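Some notes on the structure that comes next.
Here the complex is missing a single protein chain, while all its other protein chains stay put.
Order of writing sets the chain letters: A, B and C. Residues in each chain are counted from 1.
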Amino acid sequence: MKKKKRLSYAMVGGATGSFIGPIHRMAIRMDDLADLVAGCFSRNAGTNAASAAKFRVAPERAYADWQSLIAAERGRIDFLVIATTNETHYAIAKAALQAGIDVFCEKPLSLTLKEANDLGRIAKRRGCVLGIPFTYTGYPMVKLARDLVRRGELGTIDKVVMEYVQGSFRKPDRRTSWKTDPKIAGPSCVVSDIGVHAFTMIEYVTGLEVERLLADLSSFANTTGLDDDASILMRLSGGAKASLVTSKVATGEENGVRLRVYGDKASLYWNQEAPNYLSVKYPMKPEMIYKRKAPYVGDLSPRSVAASRFPAGHHEGFVEALGNIYDEFVAAVVSRRARDYPGVREGIRSMRFVEAALKSNRVGNRWTRI
Amino acid sequence: MKKKKRLSYAMVGGATGSFIGPIHRMAIRMDDLADLVAGCFSRNAGTNAASAAKFRVAPERAYADWQSLIAAERGRIDFLVIATTNETHYAIAKAALQAGIDVFCEKPLSLTLKEANDLGRIAKRRGCVLGIPFTYTGYPMVKLARDLVRRGELGTIDKVVMEYVQGSFRKPDRRTSWKTDPKIAGPSCVVSDIGVHAFTMIEYVTGLEVERLLADLSSFANTTGLDDDASILMRLSGGAKASLVTSKVATGEENGVRLRVYGDKASLYWNQEAPNYLSVKYPMKPEMIYKRKAPYVGDLSPRSVAASRFPAGHHEGFVEALGNIYDEFVAAVVSRRARDYPGVREGIRSMRFVEAALKSNRVGNRWTRI
Amino acid sequence: MKKKKRLSYAMVGGATGSFIGPIHRMAIRMDDLADLVAGCFSRNAGTNAASAAKFRVAPERAYADWQSLIAAERGRIDFLVIATTNETHYAIAKAALQAGIDVFCEKPLSLTLKEANDLGRIAKRRGCVLGIPFTYTGYPMVKLARDLVRRGELGTIDKVVMEYVQGSFRKPDRRTSWKTDPKIAGPSCVVSDIGVHAFTMIEYVTGLEVERLLADLSSFANTTGLDDDASILMRLSGGAKASLVTSKVATGEENGVRLRVYGDKASLYWNQEAPNYLSVKYPMKPEMIYKRKAPYVGDLSPRSVAASRFPAGHHEGFVEALGNIYDEFVAAVVSRRARDYPGVREGIRSMRFVEAALKSNRVGNRWTRI
Partner (left out) sequence: MKKKKRLSYAMVGGATGSFIGPIHRMAIRMDDLADLVAGCFSRNAGTNAASAAKFRVAPERAYADWQSLIAAERGRIDFLVIATTNETHYAIAKAALQAGIDVFCEKPLSLTLKEANDLGRIAKRRGCVLGIPFTYTGYPMVKLARDLVRRGELGTIDKVVMEYVQGSFRKPDRRTSWKTDPKIAGPSCVVSDIGVHAFTMIEYVTGLEVERLLADLSSFANTTGLDDDASILMRLSGGAKASLVTSKVATGEENGVRLRVYGDKASLYWNQEAPNYLSVKYPMKPEMIYKRKAPYVGDLSPRSVAASRFPAGHHEGFVEALGNIYDEFVAAVVSRRARDYPGVREGIRSMRFVEAALKSNRVGNRWTRI
């Protein structure tokens, strides 16, 4: 057994009390991938210090701003996790990549496609690894879905029907209200916050590229005018079509990520709220329910089984999915080779998607190239 | 107990071996609404005679053509059921209505909006009752859904997400292939065959009118060029939006009629493949699963309970739903008063929907008034 | 097409307002099996007359008591439906059978095993057909389950786990309160009212016989002391074991009939509240969901498809299941040959089950031969 080098990482954002910070830390700890050794967890000095203490980061490695962190930690950490609000992603990621630091950055990668392209160029030039938590592509049964499509089990794909719906904007108290502030969230809310997950899943599972879209955005509950609901039609490479609904005003929905892919031989259905199952339907055979890490899954998709920790029936969920993405990201950090995680390509394509959706909506719901 | 007048009816189409004919006869028998006394079940004389014998219709009342039937039976029957292929609906219904016969006609009511309008005018002029089996509006839990919306339980409706998907065109053997022949089916396949059900349900449940739509039609499996898949965006009165997917190429789907309605206070979900349940979700309360004919349903929707036959837990399905529509239709036939069944208005509106969808698709997926 | 003889039947019990009467009449009408021509619907003369009028039975064929009915109708009707309370089943069925009338009698067939045996002997001696509505054996997917077992798909059956649970005794208003009156219901409530359904299903699906049982009965909500809850262990022929829970105090349950059968090669699961599906699980293959009347069902179980009316996805329920039992019963009435419906054997075995359960409970929950 070869002794593995112990990795370390720093985090920007993600102070105590944040939503997404703890998930990143747990996902990294779950498979014992790296130690958190530095951070700029909050712009508030007290919160920053308290977070560092709680996370057992040495006080001197808790920085007042991310610029200082990058300056001081370059060469000392293996990667940087960016868990801040949207408007800061670009600048932090850019500085880190320019400093040669591998980066794992929350989505959306940037506020504009131009910025995303810029980050892609810098990452390439500096030879840096850039990962993005399109977490739903990390689920074992999503990987099985992708592999079933690749093996031709579905035949030619004709139609994709997808929903990513939440009801969070219907709750009296929503702590993510910065998401509706254009200065922080950028020019889009629902499309760039969760629509990008759906978009990335569609391309990941089908192996096809979205070429054009037609978007109808709404702002039903949100007073700042950013989109909180969208219906988007898409044309995929090879002639397939997709229909996507994504919403923050889907009252009572928690996190409804539901994907149906219809091929001419079979179809599949995955529902993030029952993530350990994948249903495959045929014209002339019973519906089949595949279960995570069951023996027959291994024959079809070693990648799905490799992304599973516990036996079928012992359910895995959200943190394991993010853990799977970190597993692959860290493997890339160590090996400097391509792995199965969302990165530069997905970051850029998702921003093309966001900009195309905004443009299509602006011009009266017309087909727009992405 | 007042002795009820015994009703009688005739049928055009629906010979032995047909799909839809037996369902109509069963639905009528279920509640013992009327006796089948005459018919022109098939253009094939042998089949017609054999069907009459099987249905215990006197040989002399089995007519060689529908013209003879109408001529001979006017004044002798209480209503006429039209269960033929699409292209004949208009002529038969027109002749029957002109003869003063109440008509129950399969959908689509006609091949064109013009014809539908024409039938509406004649029915009005002659004071005839015209019913159409938009069967999904007959389900008790759909009636509960409508009543919950009316009571304001959902608040203002913002978004409707609907699917009506079948995989029938993926089966090697499909006996409904006339549905892809424009001479018989008319200018549309999936939209006029099942899309109209979805459209009618949306208007029935929400109480809103679809004002404009944007349709993207496809023909994935069908060699005649008629649509077998559609994604349709809609704008409803009051500002709500809807997204509909309807398909005949949704491989492995049986009869996936699934409706979600999102209001600003609550949302509802109904799935025709689990039709005895209605789910209502709230931002700050547990999801509630209403069950057909449970005591609390009666308080909310007497109409839903009245449309139920058996206690909760003893499931009802498709034939009961059609039976409910016949119950109301026959009540209208007897009382000459408005009742809760789809009729002229739904027939005309559904044809406006079909024509608007075809037009929108033709002009490059543009918003089109319906 | 051979002209079928038109059948007729009479009914005892089942007046307007009764629970079970209308279901029988609908089930018979659904497939147009026979005409209701005579009855003694109620001991109350007014209710009896009103019911006859409503059911379009001639006034002179609405009898004041069942004795007169049998005396007057013998030779005029094809069969008699007994839809009265338990304590009258034996006497009515006995008289009818002795008069040579075929009988369809509600369960339980009698109050005692002795009576059931007596009816069996008379039916045999008179060559009469005797049917009993163990309705759950009429569901198409239960027939598929039986056929899968017969084909060896499950291998050797080791274990059966069954529930038949209702919460009816927890409702403030329960119109079936005669079921707790020993004078009417007999010596058992839950076991003889619904436990017999479960017992019959187990034997029907597995093809095995229950040989011994150990019963633990309770009376949680019922003030008369009759059982309203039971846990029953069983030993089946061939070494299999079964565990059954049946209850009237399962608060909030509607009609929870759930059967799991575990063989050494596969297992199956059927849930009456989603009756159009049958799940089959394997050690090394995905779970398979069979759907009513799907093409692959026909290859496995022609009987299941023959018992289906509408295409997969167009759901059938309780009344179709009872209709299926009537179809077979009436076929036996016409053909005088054995058919697939519960009859004398099931009636007697279910009474052996009831008596064994009562005895086992009485002697301190000991194994008792049935």
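In this section, a contact is a pair of C-beta atoms (placed from the backbone, for glycine too) under 8 Å apart; a residue touches a chain by one contact, two chains touch by 3 or more.
Owing to the predicted nature of the structure, the values given are computational and were not obtained by experimental measurement.
Participant: Of the residues C:V245, C:L322, C:I348 or C:I370, which one touches the chain left out of the display?
Facilitator: Considering all chains, including the one not shown, the answer is C:V245.
Participant: Among C:K281, C:R339 or C:K359, single out the residue that touches the unshown chain.
Facilitator: C:K281
Participant: Looking beyond the chains shown, say which of B:R43, B:K183, B:K285 or B:R362 touches the absent one.
Facilitator: If we include the chain that is not displayed, B:K285 is the one touching it.
Participant: With the missing chain put back, which residues of chain C would touch it? List them for me.
Facilitator: 154, 158-159, 161, 163, 165, 167, 170-172, 214, 216, 218, 220-221, 229, 231, 233, 241, 243, 245, 247, 249-253, 260, 262-267, 280-284, 287, 364-365, 367
Participant: For chain B, which residues touch the unseen chain?
Facilitator: 280, 283-291, 294-296
Participant: Over the whole complex, note the residues of chain A touching the chain we left out.
Facilitator: Per the touch rule, chain A residues meeting the hidden chain are 1, 3-4, 6, 16, 19, 22-23, 25-26, 29-32, 49-50, 53-54, 56, 166, 171, 253-256, 272-276, 291, 294-295, 309-320.
Just so it is clear, only the chains that are shown with their structure count from here on.
Participant: Please tell me the distance, in whole Å, between the geometric centres of chain A and chain C computed from their C-alpha atoms.
Facilitator: 54
Participant: Averaging over Cα atoms per chain, report the distance between chain B and chain C in Å.
Facilitator: Chain B and chain C have C-alpha centres separated by 34 Å.
Participant: How many angstrom lie between the centres of chain A and chain B, each centre taken as the mean Cα position?
Facilitator: 42
Participant: For chain C, write out the residues touching at least two other chains, lowest number first.
Facilitator: Expected reply: 291, 294-295.
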